[in-house]
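As you look at this complex, bear in mind that one protein chain is not there, while each of the others sits in place.
Moving on to chain A:
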Amino acid sequence: MLDFDEEIKKFHPSLEVEEAEDAIYKYNSKDMTEVMMEMLEEMKEIERQ
């Protein structure tokens, strides 16, 4: 049998239209390519040093 209380915790409120703007602004714009490139740059920096 499902545990109702545990299940209900998994539900989160939906974003309202007014909240969409904030969500967009808070969007983490870094993706994997950027992370990888940053890592490569750091590695190259370390090698130079």
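Please note the rule applied: contacts are C-beta pairs under 8 Å (C-beta built on N, C-alpha and C of every residue); 3 or more make two chains touch, one makes a residue touch a chain; residues count from 1.
The definition used in the following text is that contacts and distances are computed from a predicted model.
> Choose one: "Tetratricopeptide repeat-containing protein", "Glutamyl-tRNA(Gln) amidotransferase subunit A", "Cytochrome c-type biogenesis protein CcsB" or "Carbohydrate ABC transporter permease". The correct choice is the protein name in UniProt for the chain not shown.
Checked against "Tetratricopeptide repeat-containing protein", "Glutamyl-tRNA(Gln) amidotransferase subunit A", "Cytochrome c-type biogenesis protein CcsB" or "Carbohydrate ABC transporter permease": the hidden chain maps to "Tetratricopeptide repeat-containing protein".
> Could you please point out the chain A residues that touch the chain left off the display?
1-2, 4, 7-8, 10-11, 13-20, 23-24, 27, 29-34, 36-37, 40
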